[in-house]
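The next block holds one structure in the form of structure tokens; read it before the comments.
Removed from the display is one protein chain of the complex; every other protein chain stays in position.
So that you can tell them apart, the chains are marked A, B and C in the order they are listed, and the count of residues begins at 1 in each.
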Amino acid sequence: MPTANIRLLIACPDARGIIATVANFVSDHGGNILEADQHSDTHHGEFFMRIEVEPTGFTLDEINFKNAWKKVADRYNMRWRIDWGTRKKRMAILISREEHCLNDLLWRWRTKELEVDIPIVVSNHETFKSAAESVGIAYHHLPITSETKSQQEKRLRDLLDKNAIDFLVLARYMQILSPEFVASYPERIINIHHSFLPAFAGSKPYHQAFDRGVKVIGASSHYVTDDLDAGPIIAQSVIHVDHRDTIEDLIRKGRDLERMVLATAVRQHVEDRILVSKNKTVVFE
Amino acid sequence: MPTANIRLLIACPDARGIIATVANFVSDHGGNILEADQHSDTHHGEFFMRIEVEPTGFTLDEINFKNAWKKVADRYNMRWRIDWGTRKKRMAILISREEHCLNDLLWRWRTKELEVDIPIVVSNHETFKSAAESVGIAYHHLPITSETKSQQEKRLRDLLDKNAIDFLVLARYMQILSPEFVASYPERIINIHHSFLPAFAGSKPYHQAFDRGVKVIGASSHYVTDDLDAGPIIAQSVIHVDHRDTIEDLIRKGRDLERMVLATAVRQHVEDRILVSKNKTVVFE
Amino acid sequence: MPTANIRLLIACPDARGIIATVANFVSDHGGNILEADQHSDTHHGEFFMRIEVEPTGFTLDEINFKNAWKKVADRYNMRWRIDWGTRKKRMAILISREEHCLNDLLWRWRTKELEVDIPIVVSNHETFKSAAESVGIAYHHLPITSETKSQQEKRLRDLLDKNAIDFLVLARYMQILSPEFVASYPERIINIHHSFLPAFAGSKPYHQAFDRGVKVIGASSHYVTDDLDAGPIIAQSVIHVDHRDTIEDLIRKGRDLERMVLATAVRQHVEDRILVSKNKTVVFE
Partner (left out) sequence: MPTANIRLLIACPDARGIIATVANFVSDHGGNILEADQHSDTHHGEFFMRIEVEPTGFTLDEINFKNAWKKVADRYNMRWRIDWGTRKKRMAILISREEHCLNDLLWRWRTKELEVDIPIVVSNHETFKSAAESVGIAYHHLPITSETKSQQEKRLRDLLDKNAIDFLVLARYMQILSPEFVASYPERIINIHHSFLPAFAGSKPYHQAFDRGVKVIGASSHYVTDDLDAGPIIAQSVIHVDHRDTIEDLIRKGRDLERMVLATAVRQHVEDRILVSKNKTVVFE
């Protein structure tokens, strides 16, 4: 029983007739396009497309689709992916000692605003064990020192495998993941950084913002890459501040920004609205 | 020589296969779709689409298109319009005594940010005669009293006809146009109202806002209909205010909102990005 | 042991020398002003002031203050109030069936972002009984029918009295309180309305907003008065929406606005930052 529509995402060099080709392919196999978005990046000559197809009537299943679609995809040199909408994505939350993003995600999940499964919460601290367990989510405490880091990352991988996790959300997780780990989950690790990147990358961004005397602060959600806080940005938001705002005020106001921005990015990922190219995102909202 | 791409806008009852049909039609006549946007209003069962087609290669001219397209349009019961991009739209500005919107539109036009022709400015006052004439635009002074109103509206119509005006912009024009006049220019008269409609319709909205003690003020641009300040909203913007803002501050801050919002709405109209249905707009930005 | 600074709020007809008089009064009694805000409403000839005084060193206690201050207050015909910062304000939350505002307030309270005591949550439904009780707050179920309304309001008053409640927060409470009840808690009942008032007062504001086709939606927090949704506005916030947003999207986006705006208004009330005059608020932020 599908929980959502079929979603097909495409990125390829720009060319004539792609829309017609895709629309015909769906039509020829009994499908009905409910939503279609496309974008031509004329600067780089790239084409991006996202369609939602009604499952009812579509005559291809996963195996047949792959064969039939291959011709189209090869012809246009497409990168593509499809989500059949038959099961919810499985999300793991990693967290350290700040609660607000976790609390917000759990609330959206519990009230079904966020349509995911959350089998596990993983943390280098024990702080939120009961918060997770009280809503029926397994909590894994993986404390990390410089000695245990690589070993704990291995345990993390095992946890993700065992729980068939589709993507990870770093909800204010203050450990840096190794390049090898990051490489294993391309465009599948979402981080929230508490500044309007690229300003104030690195640690203590609110202190940096306070010292610089900026009149806006922000939060940025991005996919994690090897390059710290430099991955493709998914969502950003800002608010005005002024001289009356202490560092504590910035932190307080920032918490609200962070959870809003992270929730937005997670929703867009869950709904397969994001394509990445050249370290930038196309977000079909 | 085309100045822009061909733009085709469609509204019709939602149905299967419309996107494929439209994309094939373009493709079959040598066209290349550069941009495509669509929207399904599932609440009302309506479908909206906008495509931009590269003029080069497209084998249909205006007359052939009409015949060929008729079959598609009839089949899906479409309302549609096309702009061939061969000439700039012709815009008339109506104004009373506030200068900011006029100044802003003229600046955007003069610097080619706004790709229109502006043959005439019409006003019930003489105030901005030299402002218009100094940049080569004819200024028509049509003073209005209750006695002369219908006669002056006739003169206005003549001016619009003679200058082949495509659409009108009420840039803080403080006269109410008659229902007959409005009916003659459906979705072709753009007004700016200085409040976040539907709050504070009617006169002196900043005074109303001040008295009510709101913490945001706004501006709304909309197509003019018979029902005062109740036409389909194209664009809105707001800013925060507080108890320190006097009525004069609201008016000052509002001026900036008004010119931004009006400029946005005019640009969207000029680029054929707006479809109207059930007194609401679909704006393909 | 004070939990906060002493806060003195003043409203009076504008006159010469008020600031000096107040500053001297504090100084003469060993006090140190840590924060001072004032506002002259030149439109209505009214003066508003808020000061925070360091408790250490201030030689007046509650009883002596009253006598000493009376002369100043009488001379300038002041309305005034003082909070000695010696105990947290006591807040009751009223709620019906929407959880987001309750969850948000409880989270801010639990993490000490919001410095209040919350002895009771009252609802006309049983829905959130365990949510309240699990964090140690008494939950009172007062179901309401047209027959039981006045009797239940009496029970509510008793609960508020017994728990020494200072102010009430209607966190999406869908019952209308009687004029008598409202009159008993002037400027002490905070409501959240899910529109940018005065637009879309009354019921189902998101449906109204959808039908009107606005391009921004908002939320407004205000003190409750006899006149439904027309009390003095404390805080408002808005976000942009467009034709792609369904009613469900408006409701989802609105939830985030509502809890932010309500939390802001509650914090401002708790910190004694709000003065009311002529159905408007002065908020010293």
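Structure notes:
We adopt the following convention: a residue touches a chain if its C-beta (ideal position, glycine included) is under 8 Å from a C-beta of that chain, and two chains touch if they have at least 3 such contacts.
Nothing here was measured: the structure is a model prediction, and the numbers come from that model.
Residue C:33 is the one among C:33, C:131, C:201 or C:247 that touches the chain missing from this view. Summarising the interface, chain B meets the missing chain with residues 99-100, 103, 107, 111, 113, 134, 244, 252, 255-256, 260, 263, 285. Mapped onto chain A, contacts with the missing chain fall at residues 39, 41-43, 48, 196-200, 210, 212-216, 218, 220, 232-238, 240, 242-244, 246-247, 278-283, 285. Touch with the hidden chain on the side of chain C covers residues 16-17, 19-20, 23-24, 26-27, 32-38, 40.
By our rule, only the chains that are shown with their structure count from here on.
Look at the contact of chain A with chain C and you find the same residues on each copy: over half of the numbers used there are shared. Annotation: 37 Å between the Cα-based centres of chain A and chain C.
With centres defined as mean CA coordinates, chain C is found 42 Å away from chain B. Shared contact sites, meaning residues of chain C that touch two or more other chains, fall at 244, 285.
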